[in-house]
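Here's a structure for you.
Just one protein chain is left out here, and the rest sit where they should.
Chain IDs A, B and C follow the sequence of writing; residue 1 opens each chain.
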Amino acid sequence: MIIVMEENASEEQVVKVVDRLVNLGFDIHRSTGARYTILGAVGSRLADIRSLELLDGVQKVVRVSSPYKLAARSFKPEGTRIRVKDVVIGGDQVVLMAGPGVIESREQIEVIADALAKKGVRALCGSAFRSSSDPFGFQGLAEEGLKILREMTDRHMMLAVSEVTDVAQLNLFVKFVDIIQVGARNVQNFALLKELAKLNKPVILTRGVSSTIEETLMSADYLMISGNHQVIICESGIRTFETYTSLTLDVSSIPIIKKLSHLPVIADPSRGTGRRDKVPPMARAVVAAGADGLLIEVHHDPEHALCDAAQSLTLEQFDKLAGQLRVTASAVERKL
Amino acid sequence: MIIVMEENASEEQVVKVVDRLVNLGFDIHRSTGARYTILGAVGSRLADIRSLELLDGVQKVVRVSSPYKLAARSFKPEGTRIRVKDVVIGGDQVVLMAGPGVIESREQIEVIADALAKKGVRALCGSAFRSSSDPFGFQGLAEEGLKILREMTDRHMMLAVSEVTDVAQLNLFVKFVDIIQVGARNVQNFALLKELAKLNKPVILTRGVSSTIEETLMSADYLMISGNHQVIICESGIRTFETYTSLTLDVSSIPIIKKLSHLPVIADPSRGTGRRDKVPPMARAVVAAGADGLLIEVHHDPEHALCDAAQSLTLEQFDKLAGQLRVTASAVERKL
Amino acid sequence: MIIVMEENASEEQVVKVVDRLVNLGFDIHRSTGARYTILGAVGSRLADIRSLELLDGVQKVVRVSSPYKLAARSFKPEGTRIRVKDVVIGGDQVVLMAGPGVIESREQIEVIADALAKKGVRALCGSAFRSSSDPFGFQGLAEEGLKILREMTDRHMMLAVSEVTDVAQLNLFVKFVDIIQVGARNVQNFALLKELAKLNKPVILTRGVSSTIEETLMSADYLMISGNHQVIICESGIRTFETYTSLTLDVSSIPIIKKLSHLPVIADPSRGTGRRDKVPPMARAVVAAGADGLLIEVHHDPEHALCDAAQSLTLEQFDKLAGQLRVTASAVERKL
Partner (left out) sequence: MIIVMEENASEEQVVKVVDRLVNLGFDIHRSTGARYTILGAVGSRLADIRSLELLDGVQKVVRVSSPYKLAARSFKPEGTRIRVKDVVIGGDQVVLMAGPGVIESREQIEVIADALAKKGVRALCGSAFRSSSDPFGFQGLAEEGLKILREMTDRHMMLAVSEVTDVAQLNLFVKFVDIIQVGARNVQNFALLKELAKLNKPVILTRGVSSTIEETLMSADYLMISGNHQVIICESGIRTFETYTSLTLDVSSIPIIKKLSHLPVIADPSRGTGRRDKVPPMARAVVAAGADGLLIEVHHDPEHALCDAAQSLTLEQFDKLAGQLRVTASAVERKL
């Protein structure tokens, strides 16, 4: 940590800051320049930077060490590949994960899984627990939904991907699901992250709609520091002043996270745009920017979908997109 | 709901939209103008506006009815007053709620409660469950903390206010706490809201850092529609591009929510600024803008606080601020 | 325009709103429903929506007609192609425009133009007027710079592209430049737009860092309504809460503008990211999302560039990127 004193800071102010830091357990190196006094503080404790900034005579406090360690690229410069059964995320292949927004019935999943498996999709997504703003709306099939998902993915040798919304559901996820998704609203739900960290299951950690990239990687660190290193980061849009789309998919976060972290990065253009007609261009953009995978909502009959109809592709649209993605991936020397 | 068709929409497109709406259970009134065809759709169901907008020939879909009903001002034009024991929130008095960010020990709460009670503060706040980004940091005293809070508030005839972070804690809150706070991260945690709605306890519902005012009132509606009408909205800062403060306290949300809703509105300048020196000016601003109350973090010894030290006022600073707030309140014809 | 009255609006309030609208020159159609009274107002004048919303009893005012006409897709459904000499923008080809951030010297432009021409780049960009936040920094070569740009583009049969920062410079631009760029800061400089509208020169109109897509298209309309229909929209990043990059390049604006408007859309990943290492992934993303062209800063010796060094690609980096873009363009059935 580096503390820059104000130009006109008094000796007394400097001494007070030094004393405070020493009391907090830091070793201090003082450098007195013609204009500024600068203090370097070395120690293992986390200090409250804002508190130090409020001390008299302090101009600025700069954290030197990264606020995340295990998620940082330097921890594993060669990059992390997460193998789930025979699918590798973070390798040469761009992994497509697709499925309906919510699991509605066995028939629905049967049709969709069948179609997607034929197109070579290796991971099937679908929610069994909905967190809807409509108290009287469809709340998901819960355990029954996860069972259906498991059965259909087993039939087609696919991975089962589903979103957890509460700690109490975790035992079901352990039993039925291959990759557990943490949604944007839960990226700082530390009670949930703490339990996920104890599992030996890959986790898709979705960036919050108002989370910085740094905060997202800090949440990844939280999972990893407690034991679970199988973390996949997912960009699914941030809130900005633009209102045409519900969120703005931050495509630049893909190459930024790839640089800052060794973890695989995927994106969710369905939630990130909220509109079916914007999913194909944004899916292509994200692959062109270097993403390791995609989450895409697909429905065999969007007109009758129980939710998220507007952002679901039809099977035909998905098919056409997959072809475009194959070419796009080749531009970054990857396969689909 | 009003559907505006594109200027060059074909008759076929119009008919298709009408059919779709009729199938969804709406009555349709069609108005064909020289340039635009406009459809009025009347019905009780919630339609997915984005799906309708994706239909061919549709230019714009406008919701006519408010997305929240019970929280709307029109539901109770005279405004809601929430009486908790002998304190009224939403009345003539601006209600100060104060206390430490986190309950650290009996001694700490004893000192702070004693001092605040002498200054006339009627509600004592403090967290017993922390949701910290530091997995090894202080996690709160849990049940023991709520018991201490109860004991001290009973001693001084104060209200006990504390933040819930998980459904599993609710039975403790029912037992020990007078007003339950839902933090910014949980404003759309509908599983939690559903349980809170069943209680007969006042709830402080904090606006999320990326929630619009409308979304916040929709969450209030969620609580009310299931039975709990004792809802207090709390502004505690939104995320913007400005980085000097961690959040930007949206003072204008106070008069806006007062107009749109009949619910009492308070603000939390401590979390909303994150810096002790900005708490007094923003506390005054919020009262001047018409807030019904304030949540303020106070600590008898911020230098040794276990958390949130930077945003806690000392008892002396709080005392001085209370005097200023008294004058400010008089400018809007209210008392402190 | 549609005016939705509040559920409990009185007849008197409705009549007052109707009177006001009639006075403003509108024809009114009134529709009285069980719960809501809705007024349709037809007329040619622009009304101040916010003023109407402030009238007693009004719940919501909705503009039916688009706030931009000539820039709207419906004005020219087949899309606009802008031909400048033998280059077509908005056609099958993705047009690369490249060059240094600022014109520093004849030698510099000679080297860069020569290299880019060999790589097939058909438009050379460079600023001659800088609007620097450093009062003592390099301010650009002004007329001399534009002359150099003209000479070098003539030599290589390239188009000359440069940014105007003040009305007073326009006569020079008419003389020396093929495409005039309006920077993000000037997208609502209506005095400048008014003069540009009188010219018969293509204009690149850059979205402002806090302009919505709608506002950007309204500025395009401003140019077009006064006579200049050769407008190219440029996305170059918006301000968000994320701080790793100076701006967030809004890739989704590309397909959105392509849908809403018939005008060609390009993007500037150099300014939009501010960092050389993020330019290639974002350039690819933008092409994959359907952009009609790119503005890319290139310098033969970025280490000694007088400005914008961090966001300039070397000639080698540009070369590699161009190859990737060729493949990416093929994914959307376009050529480079």
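Note that in this section a residue touches a chain if its C-beta (ideal position, glycine included) is under 8 Å from a C-beta of that chain, and two chains touch if they have at least 3 such contacts.
This structure is a prediction, so every number in the text was calculated from the model and none was measured.
Undergrad: Have a look at C:Ile28, C:Ala142, C:Leu199 or C:Ile225 and name the one touching the chain we're not showing.
TA: That would be C:Ile225, which touches the missing chain.
Undergrad: Using the definition of touch stated at the top, determine which of A:Val4, A:Val88 or A:Ala168 touches the missing chain.
TA: Only one listed residue reaches the unshown chain, and that is A:Val4.
Undergrad: For subunit C, enumerate the residues touching the unshown chain of the complex.
TA: Given the touch definition above, subunit C has residues 20, 46, 48, 50-51, 53-54, 131-135, 137, 165-168, 185, 188-191, 194, 208-210, 218-219, 222, 225-226, 239, 274-277, 302-303, 309-311 touching the missing chain.
Undergrad: What is the set of subunit A residues that contact the non-displayed chain in the whole complex?
TA: Given the touch definition above, subunit A has residues 2, 4, 6-8, 29, 31, 33, 35-36, 38, 40, 42, 59-60, 62, 64-66, 74, 77, 239-241, 243 touching the missing chain.
Undergrad: Residues on subunit B that touch the omitted chain in the whole complex?
TA: Touching the chain left out of view, subunit B contributes residues 210, 212-214, 238, 240-245, 248-256, 259, 272-273, 277-278, 281-282, 284-290, 324-325, 327-328, 330-332.
The rule is short, and it goes like this: only the chains that are shown with their structure count from here on.
Undergrad: So the centre of each chain is just the mean of its C-alpha atoms; given that, what is the distance between subunit B and subunit C in Å?
TA: 39
Undergrad: Roughly how far is subunit A from subunit C, going centre to centre by Cα mean, in whole Å?
TA: Computed from C-alpha means, the inter-chain centre distance equals 31 Å.
Undergrad: Using CA atom averages as chain centres, what separation in Å is found between subunit A and subunit B?
TA: About 27 Å separates the centre of subunit A from that of subunit B.
Undergrad: Pull out every residue in subunit C that's touching 2 or more other chains.
TA: Within subunit C, the residues that touch at least two other chains are 240-241, 243.
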